[in-house]
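Could you have a look at this structure, given as C-alpha cells, before my questions?
Removed: one protein chain of the complex. Kept in place: all other protein chains.
Residue numbering begins at 1 within each chain, and the chains themselves are lettered A, B and C in the order written.
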Amino acid sequence: MNQLQVLLFASYAEAFGASTVTVAVPESATVADVVGALRRLPGGHILPAVPLVAVDRRYTPGLVAVHSGQEIALIPPVAGG
Amino acid sequence: MNQLQVLLFASYAEAFGASTVTVAVPESATVADVVGALRRLPGGHILPAVPLVAVDRRYTPGLVAVHSGQEIALIPPVAGG
Amino acid sequence: MIRTSISEAAIDAAALLAEVTTDATGATALFLGTVRELNDGRAVTGIEYSAYTTMATEELQRIAEEAALRFDGLRIAVEHRVGTLALRDISVAIAVAHARRAPVLETSRFIIEALKQRVPIWKRERYTDGDLRWVDPTTQAVDTATP
Partner (left out) sequence: MIRTSISEAAIDAAALLAEVTTDATGATALFLGTVRELNDGRAVTGIEYSAYTTMATEELQRIAEEAALRFDGLRIAVEHRVGTLALRDISVAIAVAHARRAPVLETSRFIIEALKQRVPIWKRERYTDGDLRWVDPTTQAVDTATP
C-alpha cells in the first residue's frame, strides 16, 4: 500500500475538517481509487459523483495511475472571476 | 422644380470642392433622384453605385420622396472606431 | 443608464469605467480604439477624425438605445473623439456594466460593430511622408490630394 497525501481546499477542506488528508491505496492505484478512499473518510459523503482531481497541478482523469511523490489535490467546483 | 441643399462630408466634400451643393429636382423627387442629380455635377463621378444618403439625420433608402426643408446629406463610407 | 457623446475632448478611460460600475454591477467591459502606427504597411503619424456631428450624435445614441433593449439593467457610456489624434490616442471608448458578464460582453461587441457600420465619422490618416489618405473600410484606402 501507498500512503498518499491529498490537498483539500475551500468547501472540501471544511467538510473533511483538514487541508490535507492521507489515504492508503494500492501501489497500482488510479485517481479514481484515491477518490474512492476519500469518499470513505468522515466528510467524504459531500463529494460529487466525479470530483475534479489535479495531479502535479493539472486536472487529471480518473483512469490515470498515481504515485507517491506526486502532488495530489481534490478540487471543489471553481468559482473564480 | 425644387432647389435642394445637400450636405457633403470628408472625401465627398473634397471631390465636389464644397461642403454643400444645391441641386434642382422635380417636386416629386426621391432620394435616388437627388443622387442622380449629384452624379451629374463636377466630381460626381466618384460616387459609388448606391451611395448612402441621410434625410433628417437618418439613413434613407432611394425610393423615399424628399421635400424642401429636409436636411439631406450624402454619407461617404464611414470609418469611425 | 446610457450616455453617449461625440467630442473633441480627450477620452478618460478610467472615468468611463467609474461611471458605469456600481454596487449592483458584477462585470464591466471597456473597449478602446487607439491610433496605431501602421496601416496597410504605411507609417502613420496621426489621424484626423471628422464627423457629421449632429447625425453622428443621434446615431450613436440610437445604437446605445437598441443595445439597452436587449438586456435589463445595462449601464452604457460611449465616447467617440473627433479632431486630430496622435499615436496611442483613444479614438473611441465603450464602457458597459451589468450584474452578469454575458450581457456585458455581447453589448460591448454589438456597439462597436454597429458604430463602425453606421455612425457618420470619417478618418484621414497622415503618413510620415506627409501624404494624407481617407480610410475607406469598404474598399482600399482612397487617395486624396496631398496638402
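Before moving on, here are some points about what is shown:
By our rule, a contact is a pair of C-beta atoms (placed from the backbone, for glycine too) under 8 Å apart; a residue touches a chain by one contact, two chains touch by 3 or more.
Please read all numbers here as calculations on a predicted model, not as lab measurements.
Every shown chain that the unseen chain touches in the whole complex is listed here: A, C. Between the chain not shown and the residues A:18, A:32 or A:54, the one that touches is A:54.
Residues of subunit C that touch the chain left out of the display are 13-14, 17, 21-38, 87-88, 99, 101, 104-105, 108-109, 112. Touch with the hidden chain on the side of subunit A covers residues 7, 9-11, 14, 54, 57-59, 73, 75-81.
The rule we apply is simple: only the chains that are shown with their structure count from here on.
Among the remaining chains, the Cα-based centre furthest from that of subunit A is the centre of B.
The geometric centre of subunit B is 26 Å away from that of subunit C, both derived from CA atoms. Distance from the subunit A centre to the subunit B centre is 72 Å, each centre being the mean of its Cα atoms.
Shared interface positions of subunit A, i.e. residues touching 2 or more other chains, are not present.
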